[in-house]
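A short write-up of the structure that comes next.
Yeah, one chain of the complex is gone here, protein chain that is, but the others are all in their spots.
Note that the chains are named A, B and C in the order they appear, and that numbering of residues resets to 1 at the start of each chain.
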Amino acid sequence: MSDAPQKVTVTIDGREVQAEQGELLIKVAQDNGTFVPRFCWHERMKPVGMCRMCLVEVDGVRGLPPACTTTVTDGMVVSTQSETVKKAQDGVLEFLLINHPLDCPVCDRGGECPLQDQTLAFGPAESRYVEEKRHYEKPIPISDLVLLDRERCIQCSRCTRFADDIAGDPLIDFGERGGQMQVITYPDDPFVSYFSGNTVQVCPVGALTAKPYRFKARPWDLASVETTCQTCSVGCRGSVESSSNRIVRMLGVDVEPTNHGWLCDKGRFGVEALHAEDRIRTPMVRRDGELVECSWPEALDAAAAGIQRALDLHGPGGVALIGGSRGTNEDAYAWARLAKGVIGTDHVDAQLGDGLPAELVLGLPGATIPDLDRAAAIVLLAPDLKEELPVLYLRVRRAAVDLGVPLVDVSALDHGLSRYASATVRHLPGEQQSAAREVAAALAPLTEGRSGPIVVVLGRPDVATAADATVAAAGVLADLPEARFLMALRRGNVRGALEVGLAPGVLPGRVSLESGAERFTAAWGRVPAARGLDATGILGAAAEGRVGALVLVGADVTDDFPDRHLARAGVRGAGFVVAVDANRTEAVAAADVVLPAALWGEKSGTTTNLEGRVQRVARKVSPDGSPMPDWRIAGELALRLGTDFDLEDETELQDEIAAVAPGFAEVDAILLRRARDGVVLPLADHRDELVLEARRIPVTDFSWEPIAPAEPEVEAAEASDPDAAPEAIDASDEPRPAQVPAAGLPDAATITWTGAEARPTPGRDNYALRLVAGRRLYDAGRTVSASPSLAGLVPETALRVHPQEISRIGVADGDPVRITTSRGTQTLALTGDTTVPLGVAVMAFNLGGVGVGDLVDATSVVTDLRVETVR
Amino acid sequence: MGRFSGFGVTLKQMFKPRVTGDYPTTKRPKPDRFHGRHVLNRYEDGMEKCIGCELCAGVCPAKCIYVRGADNPPDAPVSPGERYGFVYEINYLRCIHCDMCVEACPTEAITESKLFEFSFENRADAIYTKAELLVDDEGRARRQPWELWLGDEDDRTSGWMRATSPAGDADYEGRVNWSGELGFGVRDPEQGQSA
Amino acid sequence: MTHIEDTFERLEHQTSEGAQELKPHHEIVVAGGPWPELEGEGQTMIINMGPSHPSTHGVLRIMMELDGETVVRAKPIIGYLHTGMEKTGEELTYVQGGTNVTRMDYLSPLSNELVFATAVEQLLDLEIPERAVWMRMMLAELNRISSHLLFQATNGMDIGAVSMMIFGWREREEVLRVLEMITGLRMNHNFIRVGGLAADLPDGWQDAILEVCDIVEAGVADYDTILSENPIWQERLMGVGVLTTQQCLDLSITGPLLRSTGYPWDLRKAQPYLAYDQVEFDVIYTDNGDCYDRYRIRLYEILESVRIVRQCVARMPGGDYRVQDKKVTPPPRARIDESMEALIHHFKLFTEGFRVPAGETYASIESPRGEIGCYVVSDGTGKPVRMHVRGPSFYNLQAMSPMMENRLVADAVAIISTVDPIMGEVDR
Partner (left out) sequence: MNRLLAAGDPLLNGPIDLTVVLIVIGKTVAIFAFLLVAVMFYVWFMRKVIADMQNRVGPDTAGPWGLLQTLADGIKLFFKEQSVPDTADRRVFFLAPYISLMTAFLAFAIVPIGGKVSIAGHWTYIQLADIPIGILFLLMMSGLGLYGVMLAGWASGSKYPLLGSVRASAQLLSYEAAFGLAIVGVLLQTRTLSTRAIAEQQSWTGITSLGRWYVIPAFIAFVIYIISAVAETNHPPFDLVEAEQELVGGFHTEYTGIRFAIFFLAEFMNLITMSAIAVTLFLGGPSGPSLGFLPADNPVNTWLMPIFWFVAKLLALLFGTVWIRASLPRLRYDQLMDLGWKWLIELAFLWIMVSGTIIVGRDQGWNLFLVVPATVVGAIAVLGLLRLSMPKRSEFLEEIR
């Protein structure tokens, strides 16, 4: 990186272009507007030169070299459209089509098929081939989500290279040779990957098709819009496509800062959940003990009356709000303003007891995902990224494997990235702090000679252990030189919710309650008097009857909160429960008023990913029934409680956030609309990363090629020039509808984390096993269970321990055992796993049925359990 | 006598045959290529020709065709191959009878009959579903109560498909390029330029 | 009334000469709006003729200020049939485009299709086969016949000659029947495609067309008898709605309106397209520029078109009728079951259409109403970036104000009628 790459001049079809030494010819041509046809070459994969489609003529080179394996040299003269090249292209295509079945009308790829497109653009119109074509059994399922039709395969090896090189799940490969060559899976090792959908997306023909999308729609009846995935907090860019007001699929969009065009299968296929049967379509209120459907005004009036009653009885502290991390930033801000600015309570938490304190998240120096690539080293003190943040796993894996960034793994267990670690620090669950102290030593040899920050991927490895251990470890790691933190948080927009103040003790824009009190009193009229409780505290208080009104915003506490016992008691104990949700969950069933909310894909706005990147999400379909976006619901409630937010659409909220929240300074609706890759907060530190250009999803272009827009010319220059940037952002010609003017508001200091008190981790009793409860990608949460294609993929609930522990207890592998924790006794199957250390029991969170939630006591630091035979 | 010869013209007409007819009771025969109400054809063995490929929907300039494909049930396939037309709807409030769908259909599944006399009392009737479009067991159009069918207007449904099948290539004129239809067998081609 | 007789002599002027040079554009000589505000209390009445009125040929609205029955000023107001067809054209592929443009001038759909196809072919640089050229010419002329017949019918109706209306429709119906036999539809045929035609001529086309030629000729003779020399007819049309050549040139007026002013401008001669330079026909033109001349020109043009159609029937060449460039023309049906390449081309051409090289072009032909032009801009994709049609009706409509002023209401009707605007083409 230090030595600037040498510039060379290449002549492509008579046009002189500048390129960097060592770049691939095909890429140089593409960047300069010359499309060289190709099947096997993919921008994010290593070139192989399999398909021979990209043959070009190079002066002075004998024959026709493939453009995808030829690097540019100075003075190279290339012709991509000469007669010889055309003849070669004709020949290659005719050859490829010899064995291609006449499937276009029934093939899912028909209409967006690179083979079709390039045949039309570069190929012959007629075939000389009259013999019988090759025949294989028609589609065979190679995984639960992907079907393989070998007749259609043109052996470009994109899928195998993706699986091998990108995902690290080398489970498909070529078999046979010559005319019989075909893609196969290993007989005893099925193609199970969280990234299998990407092979479908990169396949240049219809050989790999996705089961969920099979025969669902055709490219020409799809309407696409670019959006940001909210399944987890990585914030992958994708294009969501709908037909007849139903979202039928999601495709990855290649964005350099985040996902490189990849998606995990949960994000890709989980869009099915949007059209789940149990969506709430109309508001409901409880009458005579039954929830009955009613009109919006009735429901809103009832909700506001309940909150008002609680206010009257208990004061502001009698109202609490949990949730808000699944919506947009605007939704979260509206809730924050309702809770803190209208009601005046600080009992607000967007995290369901499985995250880190807001001050820590907001106050530590942040890293961005691209920082991984240029990091001196990566320290991993986080949950299993492959399970929880799969695309971040791809990025970390790429950094470690392809770019050689040393990886220090601080963990209790083996996980997806363990095998790529350069150094590993193992610890007992809950003992992160002591492990963190060893990191500096482990790092020292690895970072020698390397520059760049040390990126710490920080998160709570499991939900059975309280945040304290991680908080304590963070305090240690923060002392590392050049340490920057990437927060491995759970749920789509949790970072955004925290940024806009949906947590106790903070106000929108990384401002603490104390420092921002003056500013927000001016903006909102009031702020809470004292720091409130977090989710665990709220539920505890509710269980004790101290919460008069509990607002659950998309928070399925009984399923998603680590301590189901506490959650149930809390919901039961709260005087009045308003559930703002989209599906009929257990918490909704217990609510007094149910307000249906619009989901991702049904509303537009912005979302903030784990690095603090604010990106736009787009509305694609309209919901069945009458669900409303959260911000509108919050606004209606506020109106009934005496404050008129006076909002027309979400852009007004964006402007208001930009005006009142210091962390969002300048990030107004206009900037958000123009920022191609989103805006990393705070803007002041990341202004040079801003690219001001709306991305356009090419619809009819050579369809499945990487969706990479041409580099913006004018505006990018503007953005990279620090003097010009403010001008580009400040679009004073457009009126700002924000009702709260920024000018005149008192300043507020943003939070800097300076360490916090953490409860010490209690020692482990030798007879007990310490529980580690990480999440799995496919769990019993809404996204998976409401997606028919994914629902079957949820693994069985089991307690994994080291085989020695099984024999110690005296049962056979797979037998049910009785498990006792402070929350009671449950019966579960026990399986042996040598990767689990002794003294540790591993159980995935929320796989349905009896689960971790029944075992964990959220108020204690760790969860230890005793295992006994059933009798 | 030019000035008043007009009277002669009108008087003359009284002794000429009428050009109008008893329309609702009799209809003038329609040409072979007439674009009328669609039918969905079957092969001679009764299999549906439609494979749900949506080419017709894709080419339709009025966006009046709605098709959804589905996997053919392996034990009782509806059409040959993997896929069949699971939903097939034409909205006749939008259809302009341009017959691009007929030209686009790769399996000759959709063709047009000679009927255009159908008016609806409600919008739902105007949206023909597969139940109404698909030919019956004899290969004839299913006649809806609100349609005015007379005689054999459903006999020659594939005129436009046959007329356009050579795609401008004189070598393909007069050649049968299509499969047989239930109840009618393989239709004859137009004589083309040889006639 | 001898003063009319000399008109007849002048009407006999016909020419077989080609284009005349356009004269330099000098001062504007056309009257009509913007008008000064009337001073004081006027004894006038504003009346809206249309948009829903029996003789405004669709939904043209003419705002007239009447002094008694005299039109003091008139202002045509358009837009009541605005269908956004030009915008729709940007959403449809070049393959589908024909279905859209054909609906603009719905009385001569084939002219619209022809000019659109010609424009796209210019962009594609396509040479279309001989048979397609002659078929297109024959169809266009049949369409001109049907359009002029309809003019005769509606014009007769507007002047109160009720039988004429039926006679005109009667003969037009015969022409449409032939078009239906060939294209499958009576109007809005979508038959002329980029690169040629959708289908070949059907079996028995010669007899059908020759028969209809005879019918039309007999019909025209009848119209001539019933109307041309009828004194009321002459009184109603002669000297009404007079335009001069200069006025027409100033207002970009083309077609029968321009030719009625003594300017034999016909694109078929002026810049021959298709094979118009290989057939014999005359450009009809007259000198008076009034409604009567416009009526006569259209009447005689029917006969000239019949003449062309007869020559087409006699000289129709054989062979391909659609260009055999497989990147533009879908493969024959026989090939899509056999050849993967053919199937792909079929599939892509019908869903995304063919790609047209980036560029812009303008093509124009002589429609029954004048010069119809099509301006297409392509960005290299399968859909035009801009598709604009120069509808002659739109320009001819401008002549209404100056023609109507200081005429009677009944003249306004005659003027609207002989301008023969098609609102579908005006509003697009």
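Couple of notes before you dig in:
In this text, a residue touches a chain if its C-beta (ideal position, glycine included) is under 8 Å from a C-beta of that chain, and two chains touch if they have at least 3 such contacts.
Owing to the predicted nature of the structure, the values given are computational and were not obtained by experimental measurement.
Within the full complex, the chain left out of the display contacts the shown chains B, C.
When the whole complex is considered, the residue among C:Ala119, C:Met157, C:Leu303 or C:Met400 that touches the unshown chain is C:Met157.
Within the set C:Leu81, C:Met187, C:Leu210 or C:Ala410, the residue that contacts the chain not displayed is C:Ala410. Within the full complex, the residue among C:Val59, C:Met104, C:Val212 or C:Val242 touching the omitted chain is C:Val242. Where chain C meets the missing chain, the touching residues are 1, 3-4, 6-7, 45, 47, 53-55, 66, 68-69, 156-164, 166-167, 170, 226-227, 230, 232-233, 235-236, 238-239, 242, 244, 288, 290, 408-413.
Although one chain is not drawn, its touching partners on chain B can still be listed: residues 6-7, 9-11, 13-14, 16-22.
As a convention for this text, only the chains that are shown with their structure count from here on.
Ranking A-B and A-C by contacting C-beta pairs places A-C first. Averaged Cα coordinates give chain A a centre that lies 51 Å from the centre of chain B. One simple way to say how far apart two chains are is to compare their mean CA positions; for chain A and chain C this gives 60 Å.
For chain C, the set of residues touching two or more other chains reads 331, 336-337, 343, 347, 351. Those residues of chain A in touch with two or more other chains are numbered 104-105, 110-111, 218, 220.
Residues of chain B that touch chain C in their complex: 2-3, 5-6, 8-10, 13, 19, 30-35, 55, 58-59, 61-62, 96-100, 103-104, 106, 108, 159-161, 163-170, 172-173, 175, 177-178, 190-193, 195.
Listing the residues of chain C that touch chain B in their complex gives 92, 95-96, 99-100, 129, 131-132, 163, 170, 173, 177, 180-185, 188, 190, 195-200, 202-204, 222, 225-231, 318-324, 329-334, 336-337, 343, 346-347, 350-351.
Looking at the complex, you find that chain C touches chain A at residues 326-327, 331, 335-345, 347-349, 351-352, 354-355, 381-382.
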